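Heads up, one of the protein chains got dropped from this complex, but the rest are sitting where they should.
Up next, subunit A:
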Amino acid sequence: MNHKSIKKSLTVKDLVTCGIFTALFFVFTMVGGMFFAPNPILTFLMPSALALLTGPIYLLLLGKVPKHGPTIILGTIMGFMIFITGMYWMWAVFYILLGIAADLIAGAGRFKSNKLNILSFLIFSMNPIGSYMMLWINRESYFSYMLGKGTEQSYVEIMGATAQGWMLPAMIISIIICGLISCLVGKKLLKKQFKKAGMIA
């Protein structure tokens, strides 16, 4: 991460805004995670639930801080929190990497282009795939990691049985659909409520 360029362009106000919206993002992520993650079958729906919940917050963050940096900060802190709460470490790495990717995509439209902002959110929402893709890449080591971490044997077995080959593309497609819905709702809310109130420059 290039700290110098961020320091130059991000003011204290931007950093504070990032912090507050990251807190909201984390709370909504936890709400979605709490419902879906504890069940070995529903857990595959969790990424799309997260995409569905967090869209408006992401768009408002980009609307308030249309600069390079906020999504990188969001990704870094979310990765840190995910790591602290004991999730699979690849998820945390994906948060940071996809945060940087989302920053570059949204930056290509100078953070003003609706389409590119939505695309960057869709890319950013792929972050849980970092954890789930291990089911297809190296199932044994993923399961032994989860078992070592204290996950129940039966959880892992049901999860393994559910994770068929078509599941990964299905997950990605469901994330895209849910993310799009979330973004459209978010865009509508922003237009109806926040633009009028002068909250977004």
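We adopt the following convention: contacts are C-beta pairs under 8 Å (C-beta built on N, C-alpha and C of every residue); 3 or more make two chains touch, one makes a residue touch a chain; residues count from 1.
One rule holds in what follows: contacts and distances are computed from a predicted model.
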| item | value |
| --- | --- |
| Chain not present in the shown complex, as UniProt names it (candidates "Phosphate-specific transport system accessory protein PhoU", "Transcriptional regulator, PadR family", "Glycyl radical protein" or "Energy-coupling factor transporter transmembrane protein EcfT") | "Energy-coupling factor transporter transmembrane protein EcfT" |
| Candidates A:Met46, A:Ile73 or A:Ala163 - the one touching the absent chain | A:Ile73 |
| Where the unshown chain meets subunit A, residue by residue | 3, 6-7, 10-13, 15-24, 26-27, 34, 37-40, 56-57, 60, 64, 69, 73, 76-77, 80, 84-86, 148-152, 154-155, 185-186, 189, 193-194, 197, 199 |
